[in-house]
Each structure stands twice: as C-alpha cells, then as structure tokens.
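The structure appears right after this line, and notes come after that.
One protein chain is absent from this view; the other protein chains keep their places.
What follows is chain A.
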C-alpha cells in the first residue's frame, strides 16, 4: 500500500476542516495510507518566516520536512502556500549547502536532522502522476455527470517551477486539474483568465477591497465565458476566496450571482461516496445543485 505524510498546514485544519475530512476520505478510498506528521507546524506561510530571514525560514520548514523523513514518507498538502513554502525552502537548502548546514546546526539542538530525502506533493500532481487518471476513474461511485467545472490551479501550485518536483508542461496553460475533473466525468474547459490570481493571501490582508475587486474581475470572466456549475480549486486559499470571499461580494451587493466552489479533494470525495455534510461542512455558497448533479451520475 502506498503511504503518504499528510501535511495539514493551518487553513485546512482550522478554517476548512471539511477539506481535511475530504482528503482523508479520498486517500483512503484510493488505497493510500495516511501517515500523520505528528508535531508538524505551519509551513511557514510567506508573510511570516520567509519575510524575516532565509535561514530561519529554511529551519522552520526543515522541522516539518524532517518529521516526514523520520517516518520515511513523502508529503502531500492541499494548500498552495504549504506546497510553495516547503518546496522553496527545500530548493534553497539544495542549492546552498551552507544554508542546510546552518539549519542542521539549529535542528541538531533539538535532536533533529534534515537530510533532504523527502518529496512534497500537491493533490493535483499526486492524483495525476501517482494515482493516475484511469485508476482515479475506477474508484468513483458517482461520475460527475457532465458537471461543468471552472478550474483554479492556484499560483503556488504552478510557480516557481524551478522549486517543484513535478509540474504542468506549460505553467501558463495548466491542464492537469481540468483533466482530473474530466476523468471523473466532468467538463472543464479552458477560459481566458485561468491563471489569474484569486486575490487571496497577502493582497487580501493588505488591500481587501482591491483584492475582492480583482477576484470579481476573474469571476465575471468565468461567468461570462463558462457559466459553470462549480469552480474547482487545487488550493485551500483559493477555495476561501472563491467561497467565503464570493459570499462577501454578494453580501456587499457587488455580485448578483453565485457560483459554488469546491477543492478538488472535496469533488473526488463526494464522487467516491463521502458524507456530503462533512465534506462540505464549511461551504458558504449553497452546493445543492452540484451535489444533485454528481449523485445523479453513475
């Protein structure tokens, strides 16, 4: 049985634990054993240690990476920031052995060591490369029944590609998440702003109105070009913006439509028969039509 260390990060366990439930359900259905990374901390997020000091960032990330190394597993994460921060810290340590050396001096004081043997996956690349689309298709109970999906891969799942162990053929024309949705019976066309940022993250903190206005531009294009049943993200931060951020725009009367939003692990878990209440427990935009359509597939 394939094993994987599930790196939870912060937003998934504390803001969107329905994504954690869904990921656990999905991995179990796929026959992947989840290894808990006990004691794992924040990735750390880009506004914290990476903005303070390079060695401090690498040390905080290496703490997490070393836990997976001790357990002999690779890491998977559903948050783009976690994927980006862990992989970039890893990249810096690989490229600059002196940083790795400093990090190991720090870790050594608490009895730990970072070797550099662990690989960090996101769910898109894991489903695409490790599980395989045909295998994924064989594990679902309900096909997506033509569900029209507007996909949002997420910035950190794409760039900087130099730091990532695996990636799209063309990061400015991503297709993997579209192919995953389509393998499960959905329809996931390209649209013109597919790689545009959702505006979540530092921009949302620093300039909330500008962030939401940027997001609205993207939503309007999605609505006009695709008019989808659902948006499907590969990143928990994007999910927060597409769901709660969109609900906020509606509340502020800046948006007169609603597009339901799900993380790819939620879509897959529901298609595999997960408890819908748990799998969508924190959704702000109603998902009734989406669930009905999926449950109508076979």
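What to note about this one:
In this section, contacts are C-beta pairs under 8 Å (C-beta built on N, C-alpha and C of every residue); 3 or more make two chains touch, one makes a residue touch a chain; residues count from 1.
By definition in this document, contacts and distances are computed from a predicted model.
Entry comment: the absent subunit's protein name, as recorded by UniProt, is "4Fe-4S dicluster domain-containing protein", drawn from "ANTAR domain-containing protein", "4Fe-4S dicluster domain-containing protein", "Phosphate transport system permease protein PstA" or "Bacillithiol biosynthesis deacetylase BshB2". Remark: the omitted chain is touched by one listed residue; of A:115, A:210 or A:254 this is A:210. Of the candidate positions A:38, A:98, A:134 or A:256, contact with the hidden chain is made by A:38.
Residues of chain A in contact with the chain left out of this view: 8, 10-11, 13-18, 20-21, 36-42, 44-56, 59-60, 63, 81, 84, 106-107, 109-112, 155-156, 158-162, 171-172, 196-197, 199, 201-203, 205-207, 210-211, 213-214, 217, 275, 278-279, 281-282.
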